[in-house]
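One protein chain is absent from this view; the other protein chains keep their places.
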């Protein structure tokens, strides 16, 4: 394993120190509590958004803390959900009296730890609403299993719900629009290589030089199946088929598209892929009204990408366009 | 080779199509002329900035086109400088009558192609000033060789000179501050793995699992030497030693720091490294007044990073803070 | 007859810490195949913190030892296994009678309470390829042994054996809970990391009680 680190056990703590040093004035990092929050938190009367998850997905979530998006993020160990103490501390730190929304990606660990924190917060008088993100259509939806994973749509939920909270939305409204964005989203991902966690020290899986993993998540796990590499335009078509089957989009509907790199894929390829996505969606009469191309919800150094399509209302587009000022996403401010 | 592409020969053209589709209203892509420019170009009376270079370094340069930074960018084939026709077409397209600044990274190919284009532009009545960027201190400076490479400092030159042009700076002034930023900058890079160009189809070099290339550029070439991997804090110290020896910074001087990923390095590690940089520079009495951590000047999928330190005047800081609205760098707008 | 006292509880948890540390690589390798490759690191981190708590504390009662250890796992591990094992230990501790020690029947009931906590929190049924598939058989074997009049060493050894069998039996299963469920059919053919660590924990009990 070759990484720019010191001791594998200190990676998250030392990266947190770097984040603190890199964003003075904008972010506050509580090293004891292990969370990142807006420098101006708590904002009295504002609904606060807290998210978190394992580290290794940067800029998600710490890079999305700031006006117009999250109030706090709780980074767990690499690919390991944060613990309830962290989440509770962050929740209390940003609560401005109007309640707190937890944006939780649907993984067993994240769900359980956030749920425990929400119960503890309730005991201390903080009202918490949870928005569960489960957009990855590679996984079947079922009440008998852990269900679908939360992936790229997390960014859209955090941006759009965050904008509503910023402009004074009430707790129930902010949670509701977050859930609507999630329901309207579908994602699908491919991996060309496995990533390497500092703790494991070797790639999560080996892949022959002409094969890819299809339907992967963001934790370095293998996908639903292994296939031969195909040209980008074929992969895009298959991914969009899967997304649109699970989350149908009618002719004339407007969507936001995220072409998201998993960490090790050059931006050049992401743009090429976006070009293919635009072509296919145009053929199907779908109007892309906004889009984002880049590395936003990553899986360490995995070479791969995910495509997210979210059917949006005019109100969602308005909130998407609202000012945001975070390390990872910034416009209008 | 596994990449999200169709035919290796079409990568740059198809990525350009994706860029055009992804930034309607902000960027205009001339597919015949093979350049990217501001949608509102030419701006009458404004000094225009044109840069370019081989593709594979995204977001550099196309991602830095927009108000407050570049007026146009010319992407060459992967790692191959653009041709004079392209540069001439872009130069003419954005010339607003106040002259054009070419920001050129110091590589034989880039220098020659831009020089030919500048001569052709002069023939057509467009005045061109060239700012050569050569910040990579891993290479000795010498009149007998090709000299130092242009790397991370290109971003600072484009941002700061771009801001001066935006607020009405004259041709000579814009070129002058660009040159000052370059002179005040030093960079040093490490690679953990080689990148793979679509044309070559295999990594540029092989590296044992415990060795790194020291003093690499951004074209996948091997570095000055090969060494055993060391902890991040040691690597940072060595890089800063090299930079500060070549570009001395006095106690109390203010600097802008860029910790830049070469494409395959997780943001988590870049932040960890920034933390080390902040620690070392604080020890030496250097004041970091602004900083940027992320993948900005990349080398396809190479796992590696560069550190750039630029000694800045108050005026440079003011121009750094000025609004910028590009796909790759955006604030205040 | 004080079968289960503070000394035994702390000895068990220390042995558990040694076991998950010694086999952290194995657990991580199993988790790399069908999960995210952190199970070994998670439990090592958690049980190391548990040992630190044991080192620095006086315990009024045996239940307390488990409650504090469980709270520590919840605070330090994260992921799926942190809340699950943490809740299990807390439930075990809370189910034990107050005071310095408890008897074998108390421990059997407490272990069952721990299993109930895991099932309630995680919602996994037997056969879902989770911790439950080792924990369930272990508790059943422990109860049977106690009902049959066995002493602690024998009951613990039986529980460990059942946990091991349960862990191995997860190999052909298709996961329905946890990260392995995302792999669908591809999760079959790999032993579940959590069931394997459960076996290590019961084996630790068997080891410290062995005559």
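As written, the chain order gives the labels A, B and C, with residue 1 at the start of each chain.
Going forward, contacts are C-beta pairs under 8 Å (C-beta built on N, C-alpha and C of every residue); 3 or more make two chains touch, one makes a residue touch a chain.
Worth saying up front: this structure is predicted, and the values here are computed from it rather than measured.
Partners of the chain left out, restricted to shown chains and counted across the full complex, are B. Of the listed residues B:79, B:274 or B:296, the one in contact with the hidden chain in the full complex is B:79. Considering the full assembly, B:113 is the residue among B:91, B:113, B:265 or B:310 that touches the omitted chain.
Across the entire complex, the residue among B:126, B:139, B:153 or B:322 in touch with the chain not shown is B:139.
Contact with the chain not shown here comes from a single listed residue; of B:152, B:169, B:186 or B:220, that residue is B:220.
Mapped onto chain B, the footprint of the missing chain covers residues 54, 76-85, 107-109, 112-113, 116, 138-140, 144-146, 149, 197, 199-200, 202, 204-205, 217, 219-225.
Convention: only the chains that are shown with their structure count from here on.
The innermost chain, defined by the distance from its C-alpha mean to the mean of all protein C-alpha atoms, is A. Chain centres here are C-alpha means, and the one lying farthest from chain C is B. One finds 32 Å separating the Cα centroids of chain A and chain C.
With centres defined as mean CA coordinates, chain B is found 29 Å away from chain A. Residue positions of chain C touching 2 or more other chains: none. Multi-chain contact residues of chain A (touching two or more other chains): 78.
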